[in-house]
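I am attaching a structure below and will ask some questions about it afterwards.
Complex shown without one protein chain; remaining protein chains in place.
Coming up: chain A.
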Amino acid sequence: MILRADGVTLGYGGRPVVHDVTLDITEGGVGLIGESGSGKTTLARAFLGLLRPMSGTITFNGKDLRTAGMKAFRKAVQPVFQAESLDPRMSVARSIAEGSRDRAAVPALMEQVGLDPALAARRPHQLSGGQRQRVVIARALAVRPELLILDEPTSALDVTVQARILELLEGLDAERLLITHNLAVVERLCRTSHVLFAGRVVESGPTGELLRRPAHPYTLALRDAVPRLGGQPPVARGRTEAAPASEGCPFRLRCPLAVPECESAPEPREVAGRKVACHRAELVLSA
């Protein structure tokens, strides 16, 4: 385990948006799944040391991030943001060498991520989306990180390019924390996943199991909302427009299975090999 969040609450301007999250980034890839605004990116920023927790601790190799040596941390943990995260004024070579300051290593890094080194002098707007994403990956790899925090690395790419980028990510040595709303990508890259809703982890467990047999109605709603080719049309379960409830289970105003008991906040508990924060988990599993 490299990184661990322990009872972490995060927010902006004193207003919490991620509440009391405890999770480990373990081997085999960890996925953070959830809709826009669920707190995935906020959590990723905290794991990257860009955001201080309001409460709780984030530990890096057992040391509190507030006291850990940031130099070693910066080398060990690198983000892979979306393809648009390149400075528009910097050439590919300068972007890739920014952390390592080793321009000589740029051609090899470009080849490693499947880019022609002849593109080194180009600027981001002179590249395709897929090429830009590869540059972002090469920039992160330049400092030989132990862990990559992948924040929606494929969401802006078309499906064929997406497939190639996923292949590339799968083949990398570094561990990964993947933040996405794309369940297929999580299934492919992550052994463990955590589902976030309204800044709370509502379900955690092995990715395959979690997606095949969700135990939380929100995970079920996410899974069933995925469009499929030639199959059932996607299903929007519950009242998808309802805002999260401020008290009790945050999902209860959307949940088709909500009962009066849901007005009290559910504690995470072990159900069928995963942790679920839902009073109706058994019912969801049996559905």
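Operating definition for what follows: contacts are C-beta pairs under 8 Å (C-beta built on N, C-alpha and C of every residue); 3 or more make two chains touch, one makes a residue touch a chain; residues count from 1.
Assume contacts and distances are computed from a predicted model.
**Q** One chain of this complex is missing from the view, so tell me which of "Sigma-70 family RNA polymerase sigma factor", "Peptide/nickel transport system permease protein", "histidine kinase" or "Redox-active disulfide protein 2" is its UniProt name.
**A** UniProt protein name of the non-displayed chain: "Peptide/nickel transport system permease protein".
**Q** For the chain not shown, which residue from A:18, A:46 or A:86 touches it across the whole complex?
**A** Missing-chain contact among the listed residues: A:86.
**Q** May I ask which residue of A:68, A:105 or A:143 touches the chain that does not appear here?
**A** Per the contact definition at the top, the residue touching the missing chain is A:143.
**Q** Using the definition of touch stated at the top, determine which of A:8, A:25, A:77 or A:186 touches the missing chain.
**A** In the full complex, the listed residue that touches the missing chain is A:77.
**Q** Of A:37, A:56, A:99 or A:206, which sits in contact with the chain we cannot see?
**A** For the chain that is not drawn, the touching residue is A:99.
**Q** One chain isn't shown here. Among A:118, A:159 or A:229, which residue touches it?
**A** Of the candidates A:118, A:159 or A:229, A:118 is in touch with the missing chain.
**Q** If the hidden chain were put back, which residues of chain A would touch it?
**A** Against the left-out chain, chain A lists 45, 48-50, 70-71, 74-75, 77-79, 81-82, 84-90, 95, 98-99, 116, 118-119, 122-123, 125-126, 136, 139-140, 143.
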